[in-house]
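Every protein chain except one is present and positioned as in the full complex.
Here the chain labels run A and B in written order, and each chain numbers its own residues starting at 1.
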Amino acid sequence: MTAFLNAVGFGIVTASFLALATTGLSLQYSVSRLPNFAQGDIMTVGAYAAYVANGWFHSLVFDGIFAGLAGAAMAWIVYMALIRPFANRLGTNRLTAVVSTLAGALIIENVLLMFFGGNAVAFPTVSGVSNHIGPFLLTNEQLVIIGVSLASIIALHALLKFTIVGKAVRAVADHRDLARVSGLPAGLLTQLTWAFSGLLTGVSGFVLGLTAGALVPTLGFSYLLVIFAAAVVGGIGSIRGALGGALIIGVGMEVSAVYLSSDYKQVFALFLLIATILIRPTGLLGGSRSARKVAA
Amino acid sequence: MSSYLVSVLTLGAVTVTLALGLNLQYGWAGDLNLAYYGFVALGAYICGVVVLPKGNPAQGASWILGLHQSFVVGAISAAVVAAVAGLAIGSVALRRVTGDYFAIVTLSVTLIFWTFSDQFAPMFNGAEGIFGVQPAFGGVLHLSYNSYGQFLLGICLAVMVIVIIVFEVLYRSPFARTLRAVRDDPVSASAFGISPYRRKLVAFVLGSAVAGLGGALIVEYVTAFSPAGWSPVETFLLFSGIIVGGVGSVWGVFFGASVVLIGVPQMTLFIPAPGGDTTFLPALHDLIIGFIILAFLYLRPRGVFPEKSPQLGPDNTLRWQSRLVQAIAARARKPRELVGDEPA
Partner (left out) sequence: MTSSVQNLQSGEQYHEVLLEASGLRKHFGGLLAVQSCSLLLRRYEVTGLIGPNGAGKSTVLDLLSGVERADAGHVLLRGQNIDTRPTHLRARMGMVRTFQDPRVWPRLTVLENMLVVGDGLTGSSGLRAIFRHRKVMAQQRAHIRRAVELLAAVDIMHMVDRRAGELSGGQARLLAFARLAMANPDVILLDEPLAGVNPVLGERLLVLIREMATAGAAVLVVEHNLVAIEQLCDVVYVMAQGEVIGMGSMEELRQSEQVVLAYLGPTTEAI
């Protein structure tokens, strides 16, 4: 039983950073209606930014902030260079945008590879003491991870729900043309949304670094499909769904590792991704209508 | 011929062949199949385990089958198994989704296969991979090392030429025409009695067969195959050849695959790596390819040689001249180009 509980505990930790990246992806999808295959690499950029910042400031707080800012900048660049030029096309021309984000992923990864080399670099850690939280045994670091993620998501939620900017962003996501006709600067808001999504994704990279302990340039990309899985399962485009999806995938992956081999952890997420897309593209948790339109 | 040139040309011929198979799925049918290299790998593995003798687990060699058959049997098996896998995956995926979601599903499938090939040792010997593939036709011909290299090059070139000819013929047939219509607008195609699912499935299976065949050639050339030798990125690199050369055009793909996938790596070989870092050059190579893809997507998304269009010929036939020749001929006939209505 403890193995199961431990797995759930790990799962919650995984779900935490996953939730950030997945929320980022859902935000992007809600305004641009395209899956961003460079999302994993934006995470990696955040992680490396935190690593670099740690060399300057030696403070985890600054590391996290730096990661977020780097992620925001990277996501903005991805939007301007890879999504916006191709966003208005239909049919097979939409695939051009998909291919461009793949190219972007390739480019980002290899730039990091050229800069930092292929060898793993040690990521700063939080000195770990195990704490008993309910039935779970969690280290300080894991608590930090969960805490940071939760705080970020709550902050985003509050932003979207209560501020004017947040409402404008939701308007653009819901119905772009209507928003534009109502006088909202859709283009600017989209850029802002992408920057926000990058903020979250960068922080998730920082958190991923904490979890993994060591960084390689391919780290984020290896989580790309897991992020997609969480987003699709929760209902792509839905922020709330992103949380639920991250929880299902994160916990599911860790629990499945207990009963199957841990080498096949990712396979669990992939199977769920494929099954959800083929059977219920709007997500297991309902999700927004938008996915149905695009799946056709 | 220097053995270095032989190896470059061999890889080039196989790469062109693979790119043509992918072009069928992406250029003609319009499906972004990110699992393509997974089918190549499947073909390589299958040919390998058909051609190799039974693996000896005690020597760190455990794989399925081990039929110790000839290369021809191995190559045919590779193509058939890949086609069947394509049928299985395509019949489910293509019926439900297209476009971005199809890309995600295919990428997931190939990653699952990669994980199993890496982790599940009894299948293809896990991370070690299969090895020890003997030269093709080795029992019949006893060639020296250099001669064998040229012989294999000959085989690969022959396969490439056959695939080029078959695809050129196909392109001029109703098969390709209908497929391209489905690509451009599947909804109006179905309004005219065409089943988009069926057309795409045939293209998917055929392309997968070519992928499997290419995989067989690879495993014969490298004499081994392991998870380290492939990843989903490989599919993407093949796309670069198609995007640059010409989406949908057989000769365009030939050009693109040659230039981007052979030319670029050859050129980067001459750049000195800073501080002896072994990952620098491959990273630079992939980086350049990434930028080349982006440049073409911005500026010339159809590629250098866009797909050919036929013209109405005399006596109700179709004529297939290249647009370049057409344009020259048109200029020669009329001093000023006639312009029709303004495009919408």
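Keep in mind that, in the parts below, contacts are C-beta pairs under 8 Å (C-beta built on N, C-alpha and C of every residue); 3 or more make two chains touch, one makes a residue touch a chain.
Here the structure is a predicted model, which means the values were calculated and not measured.
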Subject >> Omitted chain's touching partners, listed by label >> reply: B
Original post:
If the hidden chain were put back, which of B:A58, B:A191, B:L299 or B:V325 would touch it?
Top reply: B:A191
Subject >> Residues in chain B touching the chain absent from view >> reply: 169-170, 173-175, 177-181, 183-185, 187-196, 199, 202, 206, 248, 307, 309-312, 315-318, 340-344
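The rule is short, and it goes like this: only the chains that are shown with their structure count from here on.
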Subject >> chain B - residues contacting chain A, complex >> reply: 30, 32, 92-93, 96-101, 103-105, 107-109, 111-112, 115-116, 118-119, 183-185, 233, 236, 239, 243, 277-280, 283-284, 286-287, 289-291, 293-294, 297-298, 301
Original post:
Touching chain B in the complex: which residues of chain A?
Top reply: 34-35, 81-82, 85-86, 91-96, 98-100, 102-104, 106-107, 109-111, 113-114, 117-118, 225, 228, 232, 261, 263-264, 266-267, 270-271, 273-274, 277-278, 281, 294-296
